[in-house]
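Only a single protein chain was left out; the remaining protein chains are all shown in position.
Moving on to chain A:
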């Protein structure tokens, strides 16, 4: 089953913490956004493997944009 990790708020992708193929658990940070001068970690909401990363560091994402796909 595929599950998307989406941006919780608008901001810039500051750090991509995982690589494609990495194992993640619920609560593992996938990327850290930078918004409102704050670091905003965005975590996986499921256990699985990172199938696809949809963003690069420096990208702007809007709330709800897909950041990664977990399998």
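Everything that follows uses one rule, which is that a residue touches a chain if its C-beta (ideal position, glycine included) is under 8 Å from a C-beta of that chain, and two chains touch if they have at least 3 such contacts; residues count from 1.
Criterion: contacts and distances are computed from a predicted model.
Engineer: What protein name does the UniProt record of the undisplayed chain give, "Electron transfer flavoprotein alpha subunit apoprotein", "Acyl-CoA carboxylase subunit beta", "Oxidoreductase molybdopterin binding domain-containing protein" or "Ferrous iron transport protein B"?
Structural biologist: For the chain not displayed, UniProt's protein name is "Acyl-CoA carboxylase subunit beta".
Engineer: Mind listing the chain A residues that contact the chain we can't see here?
Structural biologist: With respect to the unshown chain, the touching residues of chain A are 8-10, 35-41, 62-63.
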